[in-house]
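Removed from the display is one protein chain of the complex; every other protein chain stays in position.
Moving on to subunit A:
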């Protein structure tokens, strides 16, 4: 990571975003208006014009006047500097205390860390307003002291932030390298850790500023801000509240400025976060198809994929893939990682990741054109007519529900049977896939069973509604070697027993030889070769297939790119 160019590009991205520009613009306007109020404000904030009390906005009084006929705009401008300075002071105190202590805790670890973290925890559970009220009781309305106290309370979140960031960076190689090269602790911290916590620190700072503004306005509203008649935003709102009966407009100008300023700081924080790599995720719907029609399908086939093309924004993942599966037949889909096997499988299921879509070709299953099918109809086929077995069993079970409840739900939904009947069937299925204590596994959570057992559960669930097509994506790869053979045997038995068509995604020709009827070989998103297992093994026509075969027979996984073929 280039620490020199990164912060500059980062800030440019923030300023370049619409949100960043608007927020910074408003903040700049408020800062200028507030600090130059003595010169810019149209009126004396204390000058009363009783004849023009409760005036609406006009050429003379841009934002109207309050209950004593004072110019509201001038009062907002003069009150602004107090508010901003107070918030700034709280932030400075919070950063000055929190960052060094947090870095110390993160860098030293051990007892220092334990003590400081505990202190931060204590401070974070203090009721802020009540504590500040106590501070006011002690020191009176000395605003600097109140805001300093607020800074001390806010420092806890900076301790946490700096601690977490420093701890994360501490173990990184370059910090170690710096330590070896003889730099002192302080210089390591300053030179290596500080640039890395700049971004999270800026984000946290904007949040601290906005909460300081809100808390401070709250104190002003309670009458504990600067001594009247000096203007402040909080007391402006309190005044307005008192006379809201008479003039509702009073609520608007001061409230709007406060709200917009807090909003600007929050949005600046969002813009800062979006500019980092850890941008908040955005919502995107799955849209699977943009093309359909004019493709071939053979009525004798269970599944026909014809000229399939899949694209993600800016990338073509699959192109011109044509294959078919007959009822009761096992088709092995072979190729190295990234060859498009899994994406082909997801295309058939209609479960491409958001952003991915089928832009050409067609998929026919059991007589219906899957790409022309509405989402609801396609969803109705999943689980009942076609099912899926994933590669990694543990991450494919919902960690929050028992195995039993996850087995029962599809049965109840797809077969419209009662829960008792579903439970009976689920237990029978668990027994069928070779689980010795179905009752116990049924009651277990996913983390309480082994990977091999979890894969059996997923297989049991996949076949539970008697699908005619099963798509298994490397179902044995994540398992121990001994378990692999068992699971493969199970799949073969189930396939024969239920006459299922299977697409078996794999990179292992040993598995292919064991179970498949035909093989389709994929590479870089395209189909390279296709044919009966015997033929392919005996005389592979494509050099890439040969390569895969050879490396499989040597017992190695053909993971690396084979560009020279």
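We take it that a residue touches a chain if its C-beta (ideal position, glycine included) is under 8 Å from a C-beta of that chain, and two chains touch if they have at least 3 such contacts; residues count from 1.
Here is the rule we go by: contacts and distances are computed from a predicted model.
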The complex's invisible chain, by UniProt name, from "ATP synthase subunit delta", "ABC transporter permease", "Cell division protein FtsX" or "Dihydroorotate dehydrogenase electron transfer subunit": "ABC transporter permease"
Chain not shown: contacting residue from A:83, A:232, A:267 or A:552: A:267
Contact partner of the left-out chain, one of A:83, A:205 or A:414: A:414
Hidden partner chain, touching residue among A:34, A:165, A:196 or A:210: A:210
Options A:258, A:272, A:427 or A:441, residue touching the unrepresented chain: A:258
Positions on subunit A where the hidden chain makes contact: 118, 121-122, 124-131, 133-138, 210-211, 214-215, 217-218, 221-222, 224, 237, 240-241, 244-245, 248, 251, 255, 258-260, 262-263, 266-267, 270, 280-285, 346, 349, 351, 379-384, 387-388, 390, 392, 395-401, 409-410, 413-414, 445, 447-448, 458, 461-462, 465
